[in-house]
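Okay, structure first, notes after.
One chain of protein is taken out of this complex; the other chains stay put.
The letters A and B name the chains in turn, as written, and every chain counts its residues from 1.
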Amino acid sequence: MHTKKWLQTTLAVVMASALLIVGCSNGNSGEKDSASGGKNSEVSKEPVTFDYFAFGTNRDTMASDTTIGKILQEQTGVDWKMEFVVGDASTKSGVMIAGGDYPDVISPVGELAKFLDAGALIPLNDLIEKYGPNIKRVYGDYMNKITNEDGNIYILPFTANVNGYLSPPDPTSTFWMQRRVLKEFGYPQVKTLDQYFDLIEKYQAKYPSVDGKNTIGFVTFASTAGEFFTITNQPMHLAGYPNEGGVMVDMETHEAKLYQGTEDEKRWLAKLNEMNGKGLFDPESFTANKDQYLAKLTSGRVLGFASYSWQIPDATTNLRTAGNDDLRYVALPIVYEENIKDAYVDPPSFVNNRGLGISVSAKDPERIIKYWDNLLTDENQKLVQWGEEGVTYSKNADSRMVMTEKQLTDRNDNDFKHKYGFAYFDYEWPRYGDNSVYEDGNAHVPFNQPEVAAINYTEGDKALLKAYKLDTFSDLYAEPVERPWYPAWSIEKEPGSPEQLFSQRAGDLQQKFYPRMVLASPGEFEADWNEYMAEYNKLDAKGYEGFMTGKVKNRIDGKW
Amino acid sequence: MAQSKSFRNSSLSDRIFDVCNIIFMILLVIVTLYPFLNMFALSFNDANDSVRGDIYIWPREWTLRNFDYVFSESNIFYATFISAARTIVGTVVSVFCTAMLAYTVSRPEYKLKKFVSVTFIFTMYFSGGLIPGYLLIKELDMLNTFWVYIIPGIIGVFNMIVIRSFIEGLPEGLMESAKIDGAGDFITFARIVLPLTVPALATVSLFVAVYQWNSWFDVFLYNSSSPSLTTLQYELMKMLSTSNTSSASSAADAFANAKGNAAAVTPTSVRATMTIVASVPIIIVYPFLQKYFVKGMVVGGVKG
Partner (left out) sequence: MELGKGTVQVEKTAGQMAKSNAGASRFKTFFIELSKQKMLMLMSLPFLIWVFVFKYLPLWGWTIAFQKFKPARDFFDQKWVGWDNFKFLFQEQQFYRVLRNTLVMSSINLVFGFVTSIVLALLLNELRNIFFKRTVQTISYLPYFISWVVASNIVQTALAPEGIINVLLLKMQFIDHPVLWLGVGKYFWGILGATEVWKNVGWNTIIYLAAITSIDPSQYEAAEIDGASRLQRMFYITLPGIKPVIVLILIMNLGHILESGFEAQYLLGNGMNVDFSENLDIFVLKYGMQMNNFGLATAAGMFKTLVSFIFLITANNIAKRMGESRLY
């Protein structure tokens, strides 16, 4: 009796669910039919929906659900089903390629080499030639950089700067100092690593604890393998080079030299070791996770730390909202020697291995290229960055583009950005680079527009700028120097190649030996360093440098 | 009644044992309840404030913004519905099939008993790999279907072993007498074995249900381009990965965060909120199933 009832219930549930699911999937296939309905479209405005897949991160959406997407749809008739990767990118790309079914357009990010290898993207040369006057205008200067070795163009990158190059008004370095330290000593000039640490040492001697809690001299984030570069990249910056990954490229000879295993690296580690000996280095740098690290930074106890600004926005935001400017930090252009010119501000760069391509499964490449071309007009580029005049931006008396407080708040608000479409259209599409300027002189990216940036300064920021007699924080830094190969980190290494293997092994060594060397008692540092070098010398650094130098020289010769 | 009586009668050492046991259980409860209290506190605490750390079991600055963020995804309720559907259908189908298979390999006279057992047991220890698995699903035309949630998981080998050992523990006479009454194997299984293995079935149902509810990788792999088949866990994974990198890359974003009003959520807060939203529905399944874990039920059933 009891059993029967149980079985009946089970069956009923199964049946009901099955019916339901059938209903759902039917609905879905109906949707697909209508999407492919616009296949043979002579009239270019006939509605059509393409699939867009990006290996960046975002929420899935229909383009027409956003204001910008809707406006663009009105212009072209094209809508996009936008999907973004979740979870492991290489798993997704692996099955996508193995399955051989692709969405219409793909932004492969780190998976580009695999898609090219699979022949998943179609050459765009002819399409651009026929249908892409604006594409040619924007990417014209970069043609050799976007053309693959086989003579074909497969992706349109995101960094093609148009009409010159506008540096961001408030760049940051990787060395941060708490503002009360600078204040305490009357805002001294801090240029070298020794000066930086001396100041921290002096301050901590004077104030070993604040509010009953010990001050922490210096901390960095070196626990997780994924962001271990936070500690390993510093010798490069201290020696006066921009972030090129594992190498420093000589300005004259264009030799790419690894800095791992050099005096530059040793000097950095020796300094940290010395600071550790004095109790000024926080050993938790090597064990704390990101949350713990950020909590430490926001506690106000840390006097100095090393990080890229984009690693720590949650902490800087928190300190800013807390409102105590003494406890906030300022990034300083620290280098090894007075005579070294810092290179913290990125030189004009072109990242050619990130871009959007059309797949071999694309239903109508012509329509797509036309859509992209239309996207690259000055008007539409303004639309994707600034939005509509009177709604998301205004014009001042000089007819410069500006934003009111309200508009700025909206432009920064995550929900608004998604609803309006900035979050979907201001990146991962063919676009003007971040440092572009419009014909009318306005900055392409709102936050590069000095009038907009100025609203950003707090009273404390203004005081600090005044103390150092600066207009903007960019005045602290040296002008970037043209490096035609920059950035070397975007040089693609073949999956499973000796170069890739070298990077992995060399990185493993750093992860293992850095904590040992930094936390060693000062007498043992030298021995640990020698052990590290012995291990490192077993690897083929020369081969790696040769590979990188070759690629850098190719780039200088215009072969990207 | 009987229990309290036996307590009064119990010896001193038994009482000491009881007291120690209760103290131990209370300590256990403290240690194992903590992570959830912590998630609760973080999910109701202002994300920007949580960055400061030191949130343990109570929020410092109450807010509902984290939940707002999680529920802002309009299809979250639909995704919950699909999650529930796959959990119910998947559990019912899998438990029934697994139990049926377990019954066959529990029959000592079955000639294929060992062959079937070994064939299934070995599969616990190998896998053809991700890509062959994907291609199989593609060839079977199961991409973007609901069945990809159900069919590949029809038999749980571990669960089969659990049910089998439970059936083997039943008095053999029962099945013999059923046979004498002329019942075939299926009738014996459905009428006699199933009702008597309820504690095992309840356990296995819990395992399958939790597995089904928590799965998101198969959605990611097979159904990611079908919004009509998305699940709660998958939607939450998407939200988490968005919040992870909302602060990265371009200069514009860095500025947005420096501006101070943008960082409405952080990965830590979203994760905490997700944990609360996604696990509470499945956690309450266990207390519900506990009533089938009654001691002596099986033997009592046999006697009756």
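By definition in this document, a residue touches a chain if its C-beta (ideal position, glycine included) is under 8 Å from a C-beta of that chain, and two chains touch if they have at least 3 such contacts.
Just so we're clear, the structure is a prediction, and the values are computed from it rather than from any experiment.
Screening B:Asn66, B:Ser117 or B:Ser215 for touch with the missing chain picks out B:Ser117.
Although one chain is not drawn, the whole complex shows that of A:Tyr514, A:Trp529 or A:Trp560 it is A:Tyr514 that touches it. The chain not shown here is touched by just one of A:Gln292, A:Ser361 or A:Ser394, and that residue is A:Gln292. Summarising the interface, chain A meets the missing chain with residues 88, 90, 94-95, 97-98, 114, 117-120, 222-225, 228, 283-284, 286-289, 291-292, 495-496, 500-501, 504, 508, 510-516. As for the chain not pictured, it touches chain B at residues 3, 6-7, 10-11, 13-14, 17-18, 21-22, 24-25, 28-29, 31-36, 38-39, 53, 97, 100-101, 103-105, 107, 109-112, 114, 116-129, 131-133, 135-136, 140, 151-152, 154-155, 158, 161-162, 165-166, 168-169, 184-186, 189, 199-200, 202-203, 206, 210, 214, 268, 271-272, 275, 279, 282-283, 286-287, 290, 293-300.
Everything below uses one rule, namely that only the chains that are shown with their structure count from here on.
Each chain gets a centre from the mean of its Cα atoms; for chain A and chain B, those two points are 37 Å apart. Across the complex, chain A is touched by residues 48-49, 51-54, 72-73, 85, 88-89, 92-93, 96, 130-131, 134-135, 138, 143-146, 190-191, 194-195, 216-217, 220-221, 224-229, 234, 237-239, 241-242, 244-266, 268 of chain B. On chain A, the positions that touch chain B within their shared complex are 2-3, 6-7, 10, 13-14, 17-18, 20-21, 24-25, 27-28, 51, 56-60, 81, 83-87, 91-92, 94-95, 98-99, 103, 168, 170, 291-292, 294-296, 298-299, 309-310, 313-318, 320-321, 408-409, 411-415, 426-427, 434, 445-448, 453, 456.
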